[in-house]
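For this depiction, one protein chain was excluded, whereas all remaining protein chains were kept in their positions.
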Amino acid sequence: MLDKIGIAKRIAQELKDGWYVNLGIGIPTLVANYVPFGIDVEFQSENGILGMGPFPFEGEEDPDLINAGKQTVTLRPGACIFDSAMSFAMIRGQHVQLTVLGAMEVSDEGDIANWKIPGRMVKGMGGAMDLVASAENIIVAMMHTNKAGESKLLKQCTLPLTGVKCVKKIVTELAVLDVTPEGFKLIERAPGVSVEHIIKSTEGRLIVEGEIPEMII
Amino acid sequence: MLDKIGIAKRIAQELKDGWYVNLGIGIPTLVANYVPFGIDVEFQSENGILGMGPFPFEGEEDPDLINAGKQTVTLRPGACIFDSAMSFAMIRGQHVQLTVLGAMEVSDEGDIANWKIPGRMVKGMGGAMDLVASAENIIVAMMHTNKAGESKLLKQCTLPLTGVKCVKKIVTELAVLDVTPEGFKLIERAPGVSVEHIIKSTEGRLIVEGEIPEMII
Amino acid sequence: MKKVVNDADEAIHDIQSGMTLMLGGFGLCGIPENCIAALVKKGINNLVCISNNAGVDHFGLGLLLQNRQIRKMISSYVGENDEFERQMLSGELEVDLIPQGSLAERCRAGGAGIPAFFTPAGYGTEIAEGKEVRIFNGKPHILESALTADFAIVKAWKGDHYGNLIFKGTARNFNPMMAMAGKITIAEVEELVEPGALDPNFIHTPGIFIQRIFQGKNYEKRIEQRTVRTKSQ
Partner (left out) sequence: MKKVVNDADEAIHDIQSGMTLMLGGFGLCGIPENCIAALVKKGINNLVCISNNAGVDHFGLGLLLQNRQIRKMISSYVGENDEFERQMLSGELEVDLIPQGSLAERCRAGGAGIPAFFTPAGYGTEIAEGKEVRIFNGKPHILESALTADFAIVKAWKGDHYGNLIFKGTARNFNPMMAMAGKITIAEVEELVEPGALDPNFIHTPGIFIQRIFQGKNYEKRIEQRTVRTKSQ
């Protein structure tokens, strides 16, 4: 079973040289720490940065330089700053090659819900609806089940949707799954996790074909 | 009767302090030379300048600094440069208070034609269609009649239109006219020009009420 | 061109209860602190505020919320604010949530004279309810309309007497497009300079969009999430 860092490391293996990548808040943010050697990717922050760098050294925080999670950050050489309209022009115009974000629920058709629990939590969608409606390549990083032990990989989402038929891949603590027209397709198992465990934890249609390899992290 | 400079001077009297103004090619360009004392206006050039200044001194021409007529120009202190999308955002968004442009024909409903003579001349509309469709305040600077002596102030335009019901005022070598729902309304005569001469030179509906004062240039 | 005013009080003197305001900023970054303080002091209410976020409990737009001056918020993300959540869940505050990119583009459209445009964002979600759907290149899009405001209030780093503005870092965010979309736009700047002091090639917001400008003071610039690394890392 993976921890959050494991999920981030596994997603980092998907990165390709030259890609521009938008990382959501939470586990996705950690992906930036595990970019494979020899791969040069630029991180886009939708509040207006391309070429986001690591957190600043203590005492060097600049209140005028934050990421979309409102965290103080730095810029890499070759970075640039732009306004919100330009930022979403990049996103909507499909110039960002990969979006990684969290989710509360994903359906086996690739629908995603992550912005609202009616009557309880309404923080807003931020940039998530633009990102999922636009990106060619969307990876969801999340736990396979919720705190009550219920699957988050469903036949149909029960929460208000963020986007429809958009998720391409899911990486959880248990598995890597592709979203195909026939449902979730199991690609890899997390170390020490059985296929049966994954089947039991997945409510939506799940395709298990042949031997399922264990991830190499 | 006015010459081109006279027309430009008369139009310059319409300028108000704080206005942003777009001047078309030809007579309109001359208006910039006659801004009344104490009035501060900024000239917008649709290729991307606010705060256009006079022509450069000989030897100081910069090929990277031209106006919409492709003429070398300079910048005034406080000028700024922007791209074409931003330039027309200003125009379309009605942030430019006055547009002055030339015309081949104007109808008594305020239609204007100035970009095409079918089969003979098709240079294109440039920014004129955006300007006339957007500006609240459009003044046409032109000769009252064409080279054949025919009126350019018509009941209906015969040439392909640039915009409909948009011209607010016309200044010619003979007169100043407002465009009203009832047709052209004669406001002022050029020095030495009779009302009869203006009536004879105007094909469209013309309203002449009371004593018509002579322009003070 | 008489755009320079003395301070925030003068800049906002004619903003009235019930008006629609746009306020720049992302989180607490790049918010018009001086004007928000002046609005709190002025005490007008029933405001409709268009802003990507709603501040935090005791800063930014949170101050106006606390003071019950806002009737409706139009935002993309409103977490980090308990009083906001309370007012919203109790129905005291009307809230219109808009995808962040659509919010940015709708403000730009408002300023650019584009009354409506198609975007894929929000298709198939409750955001699309009641909106026209049209397929382009095989992909469904929804029609979104322009946003404008009685007043837009933006914060810049430097500005000149003509209203030309430059922003610093990610304090730029929504400020440039909101500046375009105000019937009257107020800019507060950290430093007000003479015309000619800013390089014409590198102006972020052309002065044509700004009607009033003043040099603000006592900027707090609070940091919401102070994240650092230690030198040893």
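A, B and C are the chain letters, set down in written order, and residue numbers restart from 1 in every chain.
The definition used in the following text is that a contact is a pair of C-beta atoms (placed from the backbone, for glycine too) under 8 Å apart; a residue touches a chain by one contact, two chains touch by 3 or more.
Being a predicted model, the structure only gives us computed values, none of them experimental.
**Q** So which of the visible chains would the left-out chain be touching?
**A** Result for the missing chain's touching partners among shown chains: A, B, C.
**Q** From the listed residues B:Ile81, B:Ile138, B:Leu154 or B:Val193, report the one that touches the chain absent from this view.
**A** Reading the full complex, the residue touching the unseen chain is B:Ile81.
**Q** Pick out which of A:Arg10, A:Lys70 or A:Arg92 touches the chain that's been left out of the picture.
**A** For the chain that is not drawn, the touching residue is A:Arg92.
**Q** Write the list of chain B residues that the hidden chain touches.
**A** Interface residues of chain B facing the absent chain: 45-49, 54-73, 81-85, 87-88, 91-92, 111, 119, 122-130, 133-134, 160-165.
**Q** Just checking the interface: what residues of chain A touch the absent partner chain?
**A** 17-18, 20, 40, 42, 44, 50-51, 75-82, 86, 88-96, 134
**Q** Could you please point out the chain C residues that touch the chain left off the display?
**A** 105, 109, 112-120, 134, 136-137, 141, 145, 166-169, 201-202
To be clear about the criterion, only the chains that are shown with their structure count from here on.
**Q** Chain by chain, through touching neighbours only, how many steps does the shortest route from chain A to chain B take?
**A** Graph distance in the chain contact network comes out at 2.
**Q** By CA centroids, point me to the most central chain in this structure.
**A** C
**Q** Counting C-beta pairs in contact, does B-C beat A-C or the other way around?
**A** The comparison resolves to A-C.
**Q** Could you state the distance in Å from the CA-based centre of chain A to that of chain B?
**A** 55
**Q** When the C-alpha atoms of chain A and chain C are each averaged to a single point, how far apart are the two points in Å?
**A** For chain A versus chain C, the centre distance works out to 28 Å.
**Q** Among the residues of chain B, which are close enough to touch at least two other chains?
**A** As it turns out, chain B has no residue touching two or more other chains.
**Q** Among the residues of chain C, pick out those that touch two or more other chains and give their numbers.
**A** Residues 108 of chain C each touch two or more of the other chains.
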